[in-house]
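Excluded from the complex is one protein chain; the other protein chains are retained at their positions.
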Amino acid sequence: MIEGLQRLGRATLFWFNRLGRATLFLLRLLGALAALGRRPGLIAKQLYSVGVLSLPIIAMSGLFVGMVLGLQGYANLVDFGATSSLGTVVALSLVRELGPVLAALLYAARAGSALTAEIGLMKATEQLAAMQMMAVDPFARVFAPRFVAGVIAMPLLAGIFTAIGILGGYFVAVQQLGVDSGAFWSQMQAAVRLVDDVINGVVVKSVVFGWVANWIAVFEGYDAIPTSEGISLATTRTVVNTALVVLALDFVLTAIFFGA
Amino acid sequence: MGTLKKLELAVGVFVVLGLAAFFMLAMKVSNIADLGEDKGYKITARFENVGGLKVRAPVTLGGVRIGRVVGIDLDPRSYEAVVTLSIEPKYDRLPTDSGASILTSGVLGEQYVGLEPGGMDEYLKNGGSLKLTQSALVLEKLIGRMLTNAASGDQPPTKTP
Partner (left out) sequence: MSATVPASPHDPPDESPLVIARGLTFHRGDRAIFQNVDLDIRRGGITAIMGPSGAGKTTLLRLIGGQLRPDAGRIEVDGACVHELGRRELYQLRKRMSMLFQSGALFTDLSVFDNVAFPLREHTRLPENLIRTLVLMKLEAVGLRGARDLMTSELSGGMARRAALARAIALDPMMIMYDEPFSGQDPITMGVLIKLIRTLNDALGLTSIIVSHDVKETASIADYIYLISDGLVVDHGPPDALERSSSAWVEQFLHALPDGPMSFHYPALPYAQDLSLE
């Protein structure tokens, strides 16, 4: 009993310690942003690996999620004769919640874990130490470009996920299930507000999630124990922690924006 | 250096795709069309009860949407609800004796204002008001009326000579 409490206390202290380290890391990262402004090419290269290479999984998942929403929404609305609202259901679900959240989770799984593994490996093979000894700050040269590229890529990916999802829902609803095309779009347009739903939903949420996901991914790589086991643990931690934090933040943001 | 060019191209395409997605969300998905609509002229209508009518609800005539609700206020002296409607400029031939009712779309849908054209030759202009109004049907009152009808329906109707 006592031992359990002790362990809990130690774990909590350890967690706070880590959080403090992560915060200091973020501050140092932000400090290196200014130097980055002179080297935009570094960001472009990272945008390719976290953005472009994530497109396939984001697009495919968006399509499937949208189609499922169309199916499920139809199955539930047809009993009330309210299938004309299917467009609204699909659009609001994606724009307010599923778009930003699922895109963030998929991003963490694909791009976040890759970032952590790459940085962890650089640490294990002494590339980061070599850079320091060459008087080059790894924060400016390695961490900041990856972080900035990820923060830019996240909202774009969430937007693509949402848009493709709505198109997928349209395809299933109108082409397959016979919902009226005009009703699908017009009801949606009447119900989905630009500022209240799209901006507060997809845009704000995905920007926030982008910060969180990339912060965690880069920090876990930096903090990894430089062995193959350590890197594997760090990569797992990135995906798990990003998922937890994103879902928790989603609750907070939903309560702020969409709570009654 | 050829790979660098391809890489930059891919990144550019990616960014364009993302922006296009947001553009689509803004244009086709949301109600951005509504945002520029305050060129309409304003008329008011007074109701005893607005029910569940909300601001931005549509205003229709003959089922065609011609404007929207832009304001709902209470007149503190007459205790009437004052609803301000914004009608699109191209629908400028609304007779002054037109009527306005608060209707519900479907059985459980949202409420909107439906207009019925009158017969006068004078047309409503900005600042005008509709005199003939029918308030929203409040469900509780409906049920209450049904119940009292059912209760009094057992007695034969009395006929006055």
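We just call them A and B in the order they show up, numbering each chain from 1.
One rule holds for everything that comes next: a contact is a pair of C-beta atoms (placed from the backbone, for glycine too) under 8 Å apart; a residue touches a chain by one contact, two chains touch by 3 or more.
Keep in mind that what you see is a predicted model, and the values were worked out from it rather than measured.
In terms of the touch definition stated at the top, the absent chain reaches A within the entire complex.
The residue from A:T12, A:N76 or A:Q132 that touches the chain not shown here is A:Q132. Interface residues of chain A with the unshown chain, by the touch rule above, are 121-122, 125-127, 129-130, 132-137, 141.
In this section, only the chains that are shown with their structure count from here on.
Centroids built from CA atoms put chain B at 38 Å from chain A. If you check the complex, the residues on chain A that touch chain B are 44-45, 47-48, 51-52, 55, 80-82, 91, 95, 152-153, 155-157, 159-160, 162-164, 166, 185, 188-194, 197-198, 202-203. Those residues of chain B whose C-beta lies close enough to touch chain A in the complex are 7-8, 10-11, 13-15, 17-22, 24-26, 28-33, 35, 58, 106, 108.
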